[in-house]
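All protein chains but one are shown in place.
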Amino acid sequence: MTGTALRASAARSSLAQRYRDVRAHTEALVAPLSAEDCALQSMPDASPAKWHLAHTTWFFETFVIEPRVRGYRVFDPAYRVLFNSYYEAVGERHPRPERGMLSRPDLPTILAYRAHVDRAIGKCLEPARGDRAVAGLVELGINHEQQHQELLLTDILHLLSRNPLRPAYATPVSAAPRRPPRSPRWLRHAGGIAQIGHDGAGFAFDNETPRHRVLIETFEIAARPVSNGEYAAFIDDGGYRRPDCWLALGWETLRDRQWSAPLYWERHDGRWRAFTLRGMTELDPHAPVEHLSYFEADAYARWAGARLPTEFEWEAAMRDAMRGGAFGAGHAAGTASTSRGAGTLRSGDVWEWTSSAYAPYPGFRAAAGPIGEYNGKFMCNQYVLRGGSVATPAGHLRVTYRNFFAPEARWQFSGVRLARDVDPGTPRPSPIRGSRRPREDRSG
Amino acid sequence: MTGTALRASAARSSLAQRYRDVRAHTEALVAPLSAEDCALQSMPDASPAKWHLAHTTWFFETFVIEPRVRGYRVFDPAYRVLFNSYYEAVGERHPRPERGMLSRPDLPTILAYRAHVDRAIGKCLEPARGDRAVAGLVELGINHEQQHQELLLTDILHLLSRNPLRPAYATPVSAAPRRPPRSPRWLRHAGGIAQIGHDGAGFAFDNETPRHRVLIETFEIAARPVSNGEYAAFIDDGGYRRPDCWLALGWETLRDRQWSAPLYWERHDGRWRAFTLRGMTELDPHAPVEHLSYFEADAYARWAGARLPTEFEWEAAMRDAMRGGAFGAGHAAGTASTSRGAGTLRSGDVWEWTSSAYAPYPGFRAAAGPIGEYNGKFMCNQYVLRGGSVATPAGHLRVTYRNFFAPEARWQFSGVRLARDVDPGTPRPSPIRGSRRPREDRSG
Amino acid sequence: MTGTALRASAARSSLAQRYRDVRAHTEALVAPLSAEDCALQSMPDASPAKWHLAHTTWFFETFVIEPRVRGYRVFDPAYRVLFNSYYEAVGERHPRPERGMLSRPDLPTILAYRAHVDRAIGKCLEPARGDRAVAGLVELGINHEQQHQELLLTDILHLLSRNPLRPAYATPVSAAPRRPPRSPRWLRHAGGIAQIGHDGAGFAFDNETPRHRVLIETFEIAARPVSNGEYAAFIDDGGYRRPDCWLALGWETLRDRQWSAPLYWERHDGRWRAFTLRGMTELDPHAPVEHLSYFEADAYARWAGARLPTEFEWEAAMRDAMRGGAFGAGHAAGTASTSRGAGTLRSGDVWEWTSSAYAPYPGFRAAAGPIGEYNGKFMCNQYVLRGGSVATPAGHLRVTYRNFFAPEARWQFSGVRLARDVDPGTPRPSPIRGSRRPREDRSG
Partner (left out) sequence: MTGTALRASAARSSLAQRYRDVRAHTEALVAPLSAEDCALQSMPDASPAKWHLAHTTWFFETFVIEPRVRGYRVFDPAYRVLFNSYYEAVGERHPRPERGMLSRPDLPTILAYRAHVDRAIGKCLEPARGDRAVAGLVELGINHEQQHQELLLTDILHLLSRNPLRPAYATPVSAAPRRPPRSPRWLRHAGGIAQIGHDGAGFAFDNETPRHRVLIETFEIAARPVSNGEYAAFIDDGGYRRPDCWLALGWETLRDRQWSAPLYWERHDGRWRAFTLRGMTELDPHAPVEHLSYFEADAYARWAGARLPTEFEWEAAMRDAMRGGAFGAGHAAGTASTSRGAGTLRSGDVWEWTSSAYAPYPGFRAAAGPIGEYNGKFMCNQYVLRGGSVATPAGHLRVTYRNFFAPEARWQFSGVRLARDVDPGTPRPSPIRGSRRPREDRSG
């Protein structure tokens, strides 16, 4: 073996190991669930856990194994349709709102399907095979499965929330009481021409490319996302009853769906509680607010006299902060409170809505073939979220990562971070003060 | 013990035995099903099997045990809401369309709930207790559960039909080939003042009472329900494309839902097949047609130059036939073919739509208390079916039994029997001949 | 001319006169309306006044003139589709919910269309023509137009009610204050075998035939319909918040549509007002309650400890009363108060919901040809109303007349009359007393 071949082989073996780890992690996520838990679908946007288990497997079977492994015996030909999510080029699909109609194949069968595909992937990744494209597709499949790990958790949370028994996904744990974080600070970014998007090292989805230049003006961004306590002040100030805070479409949605708080929040005896993967819990005022729609994030920002950052401002600020090592620290710690000082920009606790509509980067080219449907065709009427949440697989955090959802979506771990314009000549930013604006100011 | 007390005790012990038998039969019905099969809800009209298991138990707990058994420990207080079907007087109800959101309580828990209630009912029925009202309520609960046994099967069939894998509920069995029945014969009934409704001996639902007089004119009724083969001729004659055969509401429904055959029928290579509890099967042309809406039954009858019987005609004819022993014979044999001659009136193979809107009998009084909601409040926009199907518990067939569904409902085992007026002075009825009317006759 | 021919000619000339009168009356009804008033459609169930003007004309053109008048020049071939209501045999139809999309043809054009058809009908009815079928169809067309006269008024009332300006159709007139009527009395009918339906003399719709026998048990019926004041007592007693008063489908409808009073009722400062053709008016407590759905009529009756009459009871009672001359007196007087004594059975002030589902009479045969679609195909999920309202053309009242609407319909002039069973051996009926039942009685 040449040195190059040796390195490729080592990379591949590492890839095989990552494949096994990620697949095992998915199955660990469903371990606390019954077959019934895994089969139900709580709304068209959500999928049964069993479907996630099967679809991620279908992805490897359809895009990696079938085109390459001679004599591969398909586990069940019907799955080609049943577990196709949205790939028109692959053919027919079982309708999304009917994913919860499938009591069969049952859970053990789906687990057998996973094992069947895992064996075949194992062969694809044997060192002797030198197919570079395979490695790329397996890498994509791994990242795809990691995305579904988070979706599986948000979908299960939604399903359990529909059950009046309020069952918990995981055993409640008593978290150590958090020390109140300092008041969030504004961090100033000087602007300029920023390089946005993935630069080619390591994996990225196609929608993170190509890297391109964006002109950014000077702005300020909050050091941490908005907390539950801060958001509760917005509610207390009548935030859900003041149309002047809301986009027209948001106000209409709020009225149609009778929103009066974030998804999963309930008020008992004047105190806020929230339904979580640990069941009903007291709301920690210092934890970042979760389960906001874009509309709510935007309304909060307007109420606070600020705005959402663009995804470009977010990426530029994080990239700068990373040079100081702050990025991802929050996630690593598993909490949202700031441990090392309010001046550090931190993220990774909650997805953060940006003001940027999800659109292709200049020069974007979707991949050839069915894989090209992965991201590009969804670039309409959705908004970009940046960061990452407690449900995001650790290795999945990335400064260029673009998550995206429709503006009314609330069942993700989605929150809000503030930004604001800077008038030229303004001195350095001061701490964010009481953001509540007096009611009489808002007559407009 | 006096003689009377002895007889009461014996009756009660027999009731206890019937209770056990019926409860065991329900559980036998779900034996071929997985926990996932039992949890899913395929449409708002249908309920998960698990819900049927629990609701029938809730009925005994709520109406028999709770008001009577001192110190009874409710299995789970949340069930009072979760498994209340529609009893406003009992209180809040989990919304019907969300019965399929309940992955918890899981199937083993529901079976434990059943056992818990069974033990308590056992005590209620101990010979020492002389509560006559208990016996009546337990009797009602038994009949209620038998109704749900049939619903459980129709609901499971509907669920499995939504699955592209076409799973069978029960192992396919090769039925012995049927001999073609003779052409159905018209049987003439002389009319007159008939006694309609339950006469007081044995159990009946309140909607079968009070017995009352109805004036019926001379009519003729077919000796057996319409067969698959006969119905297929209606389809072949363009029945689903001819508005003149249909009620206006039926035609609208047909167009909105794109009906072109009975529910579960599919045409492959020019041959009809149907999805059944045994999976996809060839259609037996001699078996009674099933899964018709009222609209289809009515349209078929109009096409055939006949009409549906009223429920009064049906009951009067069956009562007369019973004196000859024919009633229920079909069901007992488990087939729809006539074994002993076309002249015998037979039913029990399929529910038969009548032309009668579901309405209270003159002098009808709903029972006092919540039980009064059992039947009376549904007497609007539904039509009465008479007879019984292969899924109807054997002891449940009754000449006064009034089944009822909305005219668009098709997921029950519902078919059609013809009737027709008789002009005075007409000779005895002749055999039903080719019912197909030439297209040019129907210009109206 | 022979004597027979002379009589036929005289009858025809009388028919021609009635044709002209009825046509002129329709146009008089739209005289207070602007072109805009005549063009709008307030809901799919209602039609623009202009459409009524055109459709009734289309009826004569399509069913009388076109098949008979050689060389007749159709006014506009497009009208065959535009103004076909529901006759499948005639061909395509402009969709009902889009009748309000037709700003053209404009009102003057439609009036010209009417004149054009009137001229052609005139020729059909010339004494020289001896076509008996023509006379029958013109008679049908006249009665058809009279039905649309009432619909035109109910539809205009509904349209104006949607306008926040609350415009009046007609100038408000101050009605003379009514003297309180005596408490309504129960009138007893002995039952027996009644002859129901039209007996052949004079015009009737096909759904009133054939005359047939119905067995009726002894019953009692209220001498007059329920008044506004009596209905208000039901509301005050929480009638719209008590599910035990309502059919299940009615309760569901009430909740979905948030009903809390009859259509057009509004409470201002504790007093009821109603929107009428004269604009917003104080509610006269002695006038019959109007704009009830079947569900409300039925719920009121249940609350009052009574029930709705069947259409057979209604017809039998009215026929008996007519022998005493009472029937129609209310209408002739144009008021609902009883003038001659509470013991007289009176109707004609408001349509009265009966408990009878709209169904064909035994032996019913729809007419041949497209005209056969007039009534028969609507016999599903509708309920029969008897009587007649202030908007019913005077000559249109008839003891056998069967009006019918869906149970949720409220925009007609529809009210309620009570009936009740009689236990054998009960003495003569006493006056209807306070019908309010105490709340604690209704726990069932």
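Things worth noting here:
A, B and C label the chains in the order they appear, each numbered from 1.
Everything below uses one rule, namely that contacts are C-beta pairs under 8 Å (C-beta built on N, C-alpha and C of every residue); 3 or more make two chains touch, one makes a residue touch a chain.
Everything numeric in this text was worked out from a predicted model, so none of it was measured.
Seen in the complete assembly, the chain not on display touches A, C. Among the residues C:Gly100, C:Gly348 or C:Pro362, only C:Gly100 touches the chain that is left out of the figure. Within the complete assembly, A:Asp244 is the residue of A:Asp21, A:Asp199, A:Asp244 or A:Glu282 that touches the hidden chain. By the touch criterion stated above, the residues of subunit A touching the omitted chain are 86, 88-89, 193, 212-215, 217, 243-244, 246-251, 294-295, 355-357, 359-360, 362-363, 366-370, 372-373, 377-381, 407, 421, 443-444. Where subunit C meets the omitted chain, the residues involved are 34-40, 42, 78, 81-82, 94, 98, 100-107, 159-160, 162-165, 167.
Assume only the chains that are shown with their structure count from here on.
When the partners of subunit B are compared with those of subunit C, no chain appears in both lists. In this assembly, the chain whose C-alpha centre lies farthest from subunit C is A. Note on chain placement: the centre of subunit B and the centre of subunit C lie 37 Å apart, centres being C-alpha means. Here the CA centre of subunit A is 49 Å from the CA centre of subunit B. Annotation for subunit A: no residues touch two or more other chains.
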